[in-house]
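Removed from the display is one protein chain of the complex; every other protein chain stays in position.
After this line comes chain A, so read on.
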């Protein structure tokens, strides 16, 4: 009998644990599985505040349950008139003082971390050659995509942020059209991209994203920015310092790359005729593009930030971009191709060309 009971208890515990663990979310997306110092500090603050608040809840619940159990009319008697107590100074002082102490415990790390996370002085630090010591990324949020410019390296990419692990990476955040917010939940808290000013902050990435389910961390837009706000995802690839340097070199090496109208590759021809006025295929340069830079498109995880990354995904996007991501500024298919739809042959070739734009392969 007792044994059976114990088993049941174990079962209950396991069930609770399963729910609890499923409550942690996905490793590449959840704030509960932080993969960077900022996120870890925030996670610890979450634990501390949860502990304090759980204490408060327990105290309240104990008094609450006891009061309800002990002082029901059924128990006390229909006609009993309770003593009309005015109050108690001692109790008032107790439940004023204790919460103040609890809040002070929370306030100290709050204030210190607020200042710590806002410390971006190292962005300006230069080594002997006048090069910046830290990696800085200029993030520009646009309807509904993200541009990542590396001013020091002279390269620019989009939709997929690539960063080195094990160091502070600094961000200059700005929005080009309406306000957005830059958030990589598994790495650390968000910061808004305002239209009026540049916001600065930093994040650290402790873990290489290679082992994750999709090989990337997920990033989100966290500020309502229009119909396709929900689809304004980006991805984050974290590389070791060496791999990052390689990636930078490869990106720089795409300098001058252009789609050629006279190419033998039909895909390149189509691209040169229809896409090049907005999309660049060279990763070298500065930000400010009208449309995402596609130099590293083939290495990406998604089409348009959220569609399956395949030739079919690309074709689907070109054919139905407005339907799939309402409000984006990519022109309709016919507007791209002088009033005609692309032939299947052209689309296949274009998709293949795009998939071949890679700096990693």
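Here is the rule we go by: a residue touches a chain if its C-beta (ideal position, glycine included) is under 8 Å from a C-beta of that chain, and two chains touch if they have at least 3 such contacts; residues count from 1.
We take it that contacts and distances are computed from a predicted model.
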Name the absent chain as its UniProt record does, using one of the following: "Tryptophan synthase beta chain", "Polysulfide reductase", "Cytochrome c oxidase subunit 1" or "Butyryl-CoA dehydrogenase".
"Cytochrome c oxidase subunit 1"
Which of A:199, A:250, A:316 or A:337 touches the missing chain? It is A:199
Only one of A:148, A:170 or A:183 touches the unshown chain, namely A:183
By the contact definition given up top, give the residues of chain A that touch the hidden chain.
22-26, 29-32, 39, 41-42, 45-46, 49-50, 52-53, 56-57, 60-61, 63-64, 66-68, 71-73, 76-77, 80-88, 91-92, 95-96, 99-100, 103, 106-107, 109-111, 113-118, 173, 175, 177-179, 181, 183, 185-186, 188-192, 194-197, 199-200, 218, 220-231, 306, 326-327
